[in-house]
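In this view, the complex is presented without one of its protein chains, the others remaining in place.
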Amino acid sequence: MQNTPPAREGRGLSALRAIAIERHFTRHAEGSVLVAFGHTRVLCTASVEERVPPHKRGSGQGWVTAEYGMLPRATHTRGEREAKRGKQQGRTEEIQRLIGRSLRAVFDFSALGERQITLDCDVLQADGGTRTAAITGAAVAAWDACQWLMAQGRIPQNPMRQLVAAVSVGLLGDDYRLDLDYAEDSQCDTDMNVVGTADGALIEVQGTAEGAPFSRQQLDGMIDLAQRGIAELVALQRQALEI
Amino acid sequence: MQNTPPAREGRGLSALRAIAIERHFTRHAEGSVLVAFGHTRVLCTASVEERVPPHKRGSGQGWVTAEYGMLPRATHTRGEREAKRGKQQGRTEEIQRLIGRSLRAVFDFSALGERQITLDCDVLQADGGTRTAAITGAAVAAWDACQWLMAQGRIPQNPMRQLVAAVSVGLLGDDYRLDLDYAEDSQCDTDMNVVGTADGALIEVQGTAEGAPFSRQQLDGMIDLAQRGIAELVALQRQALEI
Amino acid sequence: MQNTPPAREGRGLSALRAIAIERHFTRHAEGSVLVAFGHTRVLCTASVEERVPPHKRGSGQGWVTAEYGMLPRATHTRGEREAKRGKQQGRTEEIQRLIGRSLRAVFDFSALGERQITLDCDVLQADGGTRTAAITGAAVAAWDACQWLMAQGRIPQNPMRQLVAAVSVGLLGDDYRLDLDYAEDSQCDTDMNVVGTADGALIEVQGTAEGAPFSRQQLDGMIDLAQRGIAELVALQRQALEI
Amino acid sequence: MQNTPPAREGRGLSALRAIAIERHFTRHAEGSVLVAFGHTRVLCTASVEERVPPHKRGSGQGWVTAEYGMLPRATHTRGEREAKRGKQQGRTEEIQRLIGRSLRAVFDFSALGERQITLDCDVLQADGGTRTAAITGAAVAAWDACQWLMAQGRIPQNPMRQLVAAVSVGLLGDDYRLDLDYAEDSQCDTDMNVVGTADGALIEVQGTAEGAPFSRQQLDGMIDLAQRGIAELVALQRQALEI
Amino acid sequence: MQNTPPAREGRGLSALRAIAIERHFTRHAEGSVLVAFGHTRVLCTASVEERVPPHKRGSGQGWVTAEYGMLPRATHTRGEREAKRGKQQGRTEEIQRLIGRSLRAVFDFSALGERQITLDCDVLQADGGTRTAAITGAAVAAWDACQWLMAQGRIPQNPMRQLVAAVSVGLLGDDYRLDLDYAEDSQCDTDMNVVGTADGALIEVQGTAEGAPFSRQQLDGMIDLAQRGIAELVALQRQALEI
Partner (left out) sequence: MQNTPPAREGRGLSALRAIAIERHFTRHAEGSVLVAFGHTRVLCTASVEERVPPHKRGSGQGWVTAEYGMLPRATHTRGEREAKRGKQQGRTEEIQRLIGRSLRAVFDFSALGERQITLDCDVLQADGGTRTAAITGAAVAAWDACQWLMAQGRIPQNPMRQLVAAVSVGLLGDDYRLDLDYAEDSQCDTDMNVVGTADGALIEVQGTAEGAPFSRQQLDGMIDLAQRGIAELVALQRQALEI
């Protein structure tokens, strides 16, 4: 275990990693985005299906849900394949529930109509922050799927009210750090994931003391930094979508 | 769905429900606490085992973990029994991971020695806030188990550095509400769970927009209220433990 | 392993342990009973649902079923949580089938109408005889649920023809012993569970040689004793129900 | 549902069905018996393995266990394959536990030495009484496996103290009926399975009221009849084994 | 591991083992065949059900499917029971898919009508070639089931266009060997299973290099031999069916 704080490959403490958002990565899905946060790469597809889960049937309203997975060799050492193991791990379920909630918060289900959008977020390569990359990429894939629905004439207006993005922040010693890579993440005392909207509001705040508890002042400092990162990410999403 | 905000059975918006902490509820466990937050009742037992999980073997250090369950008829309508269904739900795993992390944050694993404390939190009756009641009760059960270890002469000093407690807060319209019951919880726009320590620091902050996103100012207001609630709960834990 | 027969905490060989039947233990269930046979404590809830399993649909007749569980630390050393293990053990399924059969034997399904009563029997603390305590407590919970159905005006008369109770007997050396606690149960040569009705008839007889086979005469002696114990239990059920 | 009691294919009420015990039915197992109780046919194999379960390791003592299965089309209408369904049913586990207990009751584990005999009882054709046929056939297969161990010089004397057999009895109206076939079994008010030894003692007694509860006198009558049946079955086992 | 090639119990390299086809082995199934390829014995039952899987509903067409299993002690050393293990192994699924495809290839689903034939192939004793024996036996069981449907007047003509049979061939050194037993199978460099029809056409060809890759000429030699074996097997099927 190294003792010097990680070097962040030259970026400043409050800078995002190199972000790339590649649309139309695969051809079958209604939205398909390969998103990169540094070395973390997640394939996010949005699938439109003309059916809804039981609790929405007959309501005239739609639904948005998410699933998350990681290829066995996305990580430094090979992990067990969940399909072989026979069940998804608790961590997997927790992440896919977070992605689903985050996207649902910006959808108008009446405008979507009685259909479902499923966001599959599969990590091809992992280097920390897979859930924040997944949310950020899934938002772009969902946007494309909504445009496709409008182009098909199935809905008259965009049911997605605004974009949503997510970023991690951490506290290592006295330093606040934005968008942690894997090496930083495992050294931080506190790790926080924040999901926010294009208009500056918050959807989820999840902060966890990994070592010592954190103070209220530290909490405030981490949220300040996260909100600046989310604003930058939304700008990059817009650029990719040309909107 | 009712439209008037719930009446809170006469308590103020920033008041806790009636809290009861009954120790020694069952006889076999090294710590056994029946905790009540209003009508929510959770049986928390602490079991000491002289073995640790593989990643701690030979380290001289101990481990603390938690499991969570809900009796099928703890709720208003009967839920499916997880043992029959053949797996724990994602929500169950998420809660038991939270309880485990919260308790580990106040433990000195070297002082505990190479043994494990398992905290079983089983909900006998549910009315909102089962995870916060579980953390608050499990802390008392863990404390009793540590006292038992010291009384047995297995360890010279208490490996639990301080107490930990948890509470929920919510935002309903313009009102901040402390310690939500089930009826309130399902009406709130934002729901937050905060875990904190006896000395006023924070371990976990989890806030989720159920409906509309929330502002930074609202986030700050909810955390203020949660910290006051945690301080009250720690006082009640101390009273129960006579420390 | 101790060689002296257990002391039974002062009671005679043909005496029941201290029996307690506490109704209305939880608030959501239509019947909720905490039953104690000495240190064995089982929470029995009866849930009424307006649906029946497929083989009863459209028949005009109802159904009664049971599920059984044990909290991980109900026992002296912590057991594995069945929900985590991913399946119910054979012993669990065997016991819940026994409870269901025993209760169905005293029900008039036409009088119940096309609805189901589910009896959840969860062991909070175990000291031998959990299945007999569960049957005895479930009968009281079921009775309360039937009274609730009548009070609601859903059925005109009680579909439960009579009460049912159960007790264990064992053979240790030459002694017949009633209502075995855990220490006795593990020392007995033969262990028998008998389920009977308020009017003195039998529903289930299950006797097993744990060590040496038993003679016909010994079988007869054990059943004699069990029938006396069942009569006492029914009197206590009536007292609790004030009928 | 027919109303006339079944005809029993000409046999008297207290007569067994045609019993056949064919040894050496398959070639790999140390004991292999195809047993027939009328149309019920069960293949019982005894497998000797030089290992014991954890609770017997290092004890110098052996173990006997059983598994039970039914081919999907052993029954009148095809049943689901348990291997495909992904788990054994409660009924299957209950039966294999009964078979295991019954055989263990006649074994001297010290004489067997630290090895295990597994009895696989697979129903090729079912017509009622599969568990009683399985126990009766498994006893012969176990005996052959013990002879094989002695012939191999691995043990000096037979660890199986005596033979064990099992039979069902039922009460239909006022008639006691021995060795029920499927048609009778589904019409009986009470169904009982009794396991006994060659010297006339009892190992298991399991009686269940299917419809109305039964009286003590009826219980006694059923056990009388079962004990006569067991004596006949032991004679047929001896004839098959030429002992 | 022995080095001399196995002796084949006296038969020539291009001779089948002793083949036996016993019809009506069990009484409930519409077709029931015990097939033996030397010491390999498989019970093949054909079950007719008046329902089809979802993709055939309302089509007026039928379906044929297969399931495969092996009794735990069918083999030289006892294998784990798949029902206990909780899932079918990949090998089991692969074999039952092969059996199903092979039989479907000779069926006219319109002539069968909207009903399903399920072929259960359960290995009672294994000595190599269980899948080829299963296909060969299942074809006879399916033929009997079709005759039964015609005898019942449910269909006017046989929906099974012709018989199908299967055999293995192997390459050991320079020798082509027909119908491998277990000892040969484990020594062969290449193992091939061929499924063919009564009129000489092919349904499946599956050849696998176990050790060194094989040449095109060797492939041709193996298929030549397999086709001769299939013709012999079809003659034996006809003899058993008296057609």
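By letter and in written order, the chains are A, B, C, D and E; residue numbering begins at 1 in each of them.
Definition applied: contacts are C-beta pairs under 8 Å (C-beta built on N, C-alpha and C of every residue); 3 or more make two chains touch, one makes a residue touch a chain.
Keep in mind the model is a prediction, meaning the values are calculated, not measured.
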As a test of the contact rule: which chains in view would the missing one touch? A, E
Positions on chain E contacted by the hidden chain, ascending: 87, 90, 93-94, 96-97, 101, 105-106, 192, 196-197, 200-209, 212-216, 219-220, 223, 227
By the contact criterion defined above, which parts of chain A meet the unshown chain? Give residue numbers in ascending order. 26-29, 32, 39, 41, 43, 45, 47, 49, 67, 69, 71-76, 78, 81-88, 92, 118, 120, 122, 124-125
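The rule we apply is simple: only the chains that are shown with their structure count from here on.
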Chain B and chain E share contacts with none
Shared interface numbers for chain B and chain C above half of all numbers used, same, or below, different? same
CA centre of chain C versus CA centre of chain D: separation in Å? 28
I need the residues of chain C touching at least two other chains; which ones are they? 86-87
Connecting every touching chain pair, does the picture come out as line, ring, star, complete or other? line
A full list of chain pairs that touch reads A-B, B-C, C-D, D-E
